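Yeah, one chain of the complex is gone here, protein chain that is, but the others are all in their spots.
To keep things simple, chains are lettered A, B and C as they appear, and every chain counts its residues starting from 1.
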Amino acid sequence: MCRWIAYRGETVPLEQYVTAPAHSLIVQSVRALESTAGTNGDGFGLGWYGEHPEPGLYREVRPAWSDENLRYLCRHIHSHLYFAHVRSSTGTPITRPNCHPFACGRWMFMHNGVIGNWSRLRRKVEALIPDELYGSRVGTTDSEAVFLAILGAGGDKDPVGATAQILTTLTALASTNGLSEPLRFTAAMANGRDLFAFRYAANSDANSLYYREAGGNVVVVSEPLDAERSQWTPVPPGYALLAVAGKPVALAPFLAESRIAAE
Amino acid sequence: MCRWIAYRGETVPLEQYVTAPAHSLIVQSVRALESTAGTNGDGFGLGWYGEHPEPGLYREVRPAWSDENLRYLCRHIHSHLYFAHVRSSTGTPITRPNCHPFACGRWMFMHNGVIGNWSRLRRKVEALIPDELYGSRVGTTDSEAVFLAILGAGGDKDPVGATAQILTTLTALASTNGLSEPLRFTAAMANGRDLFAFRYAANSDANSLYYREAGGNVVVVSEPLDAERSQWTPVPPGYALLAVAGKPVALAPFLAESRIAAE
Amino acid sequence: MCRWIAYRGETVPLEQYVTAPAHSLIVQSVRALESTAGTNGDGFGLGWYGEHPEPGLYREVRPAWSDENLRYLCRHIHSHLYFAHVRSSTGTPITRPNCHPFACGRWMFMHNGVIGNWSRLRRKVEALIPDELYGSRVGTTDSEAVFLAILGAGGDKDPVGATAQILTTLTALASTNGLSEPLRFTAAMANGRDLFAFRYAANSDANSLYYREAGGNVVVVSEPLDAERSQWTPVPPGYALLAVAGKPVALAPFLAESRIAAE
Partner (left out) sequence: MCRWIAYRGETVPLEQYVTAPAHSLIVQSVRALESTAGTNGDGFGLGWYGEHPEPGLYREVRPAWSDENLRYLCRHIHSHLYFAHVRSSTGTPITRPNCHPFACGRWMFMHNGVIGNWSRLRRKVEALIPDELYGSRVGTTDSEAVFLAILGAGGDKDPVGATAQILTTLTALASTNGLSEPLRFTAAMANGRDLFAFRYAANSDANSLYYREAGGNVVVVSEPLDAERSQWTPVPPGYALLAVAGKPVALAPFLAESRIAAE
């Protein structure tokens, strides 16, 4: 299990949520509290939107806690919409292209979870990626494959609907032939303006996901960034968080059957 | 274009052919002479057989010329059959799993060449890998895909026949729909006892390949390791070099039509 | 010999001078034209000033030409004063702390050159660093030691005078005991407002250094970024380039004896 944060709101330096908080993502890379993987030292990544439609990325295979570049970048880069992710690999190699977030055109995606028995399902999931997006598969993770599958299912137009569609397919794949492979999907997607986050699981408990909103700024996190737990609201399993430009942040059930499957 | 060497013979330290010669592979990583890529600084790898059926590997994304670990390992590791490779990427990311050599079971493979328009042909080539070997695809290169396709075509039993079969398929793929994508394949395979090297091209000139044999020891190289050119024999395009245990080194045409295609 | 660029002027994205030009620094990392080291693949670095008094840094041991992070950062980071450097090591290890630029407080420094027989002179040069700055010596290069020695000699108040003083000392050290070790120093320093560049050598020819000025923006480079050579003015050996806030760019002899020594 990995740990991540996503932010949308006023333009702030990345450090405000990545390195500064008491239980910041960097602290979580050394010692996470709500994760089976206490240490998230298998690489990390930053993704942010600035003046271009496409996001900027900084991904590295070393642990986040000792990366001096990361501290400089978090201090100097400002953004209104950014992601940060510390990785605990579930088996795929520790390479930069396997570090989150992933980018494709104006979209950015990151994930904490697992597709159970990935080696058995890999080809079936990769087959969900349309040819025109297959060139964007530069790594080998399950996460990147699911991202491109979501975009291929119309995620650019309807990110929630496309995610629900792909997760329905994945749930079926994970449950065929008498198998019940765990499927855990706690992910964020953004297009430069809007931020979407998802919490879902099948054949397993869902990974933790929280958010905090104040003054139109929203932070979505794998686990709270400080000890003030009352400030952090869990996203229920099967729900999506929608932080769409010009609208209040909303939670919405996006995959009814998932809630059943997760119980 | 990359540069590589392969050795089969008496057990010697790797340094004998990797770092010691005047125009060693390390020197070639800085300045190759017979390659369109003067610099081969996109990672490197060593593979060698010792006491186990499976080879050992050391692969790294940094350039070979400045890697102090490489010098220590070449000095301390001895082998009767080993590979070394310096990479000049043709587009796939600089990651350890994309560095040569690749290993699968007791087999080891490395490659210098290109599959033209890889982004268009990638899915077709990956489809040649049987399911039971797809889990061994840990990187994203064309080279690794071809290696696993060869093993899937029976390379373990008949490496020359399986290589010819896959190259015939690749030549057809590269030449469909009125296209003539260049296909260059200069590769080595080994199983711990036997060494096979191949030189082939379609829609292009073949990359250079030479060998030197003395006292039952054979070295196969992308370009000569020293200025004594007369000691180095070119492998003709369309030919395989066979260094099989208990037999003299032999050259054999392995893909007749390739010689036509390469002209 | 390394290659570098320094920019001071209107706020622009780093890519304008690092990655975009025909003979950009990234191109020079693969194939420099006016350097004895054709390849500058021993790490690289970016340094830039933004909203903080201290610069941001991004330094990496991999070659610049294949670093995807570098391209993203150059596209997304804007600055009115920034440095970029590709390294060709003269012997010290390829580590991030040995990559240029170096930062100390609000100052930033980078260098192309060599202190001949560094192993013999190292302790003498390190002894020039005052105790209060010795904690800023996080790497092992001659360049970082000279930078801290310059700051220790009053570089914060009088960068040109302090540089002249330290180079005078170094010239004497390099020429003692009947020795004439080459000393080549082509460097840039900045404090967030002002940019200083130096070209000097003793017992050797000076490394190349050029600049181009237009509309109050100045770029200083190891070698021209494009084929329009007439646009680039050489900095003479023994001269400093001063790009001080609120004043026109000026060249000034800063070390008279150096011009003699360099001839």
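One rule holds in what follows: a residue touches a chain if its C-beta (ideal position, glycine included) is under 8 Å from a C-beta of that chain, and two chains touch if they have at least 3 such contacts.
Bear in mind the structure is a predicted one, so any value in this text is a computation, not a measurement.
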Which residue of A:V12, A:V30 or A:L133 touches the chain not shown here: A:V30
Positions on chain B where the hidden chain makes contact: 48, 50-52, 56-60, 68-69, 72-73, 75-77, 96
Residues from chain C at the interface with the omitted partner, ascending: 92-93, 95-98, 119, 122-123, 131, 134-135, 137-140
In chain A, positions touching the absent partner: 30-31, 38-39, 41-42, 61-63, 65-66, 68, 89, 93-94
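Throughout what follows, only the chains that are shown with their structure count from here on.
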Where chain A touches two or more other chains, by residue: 96
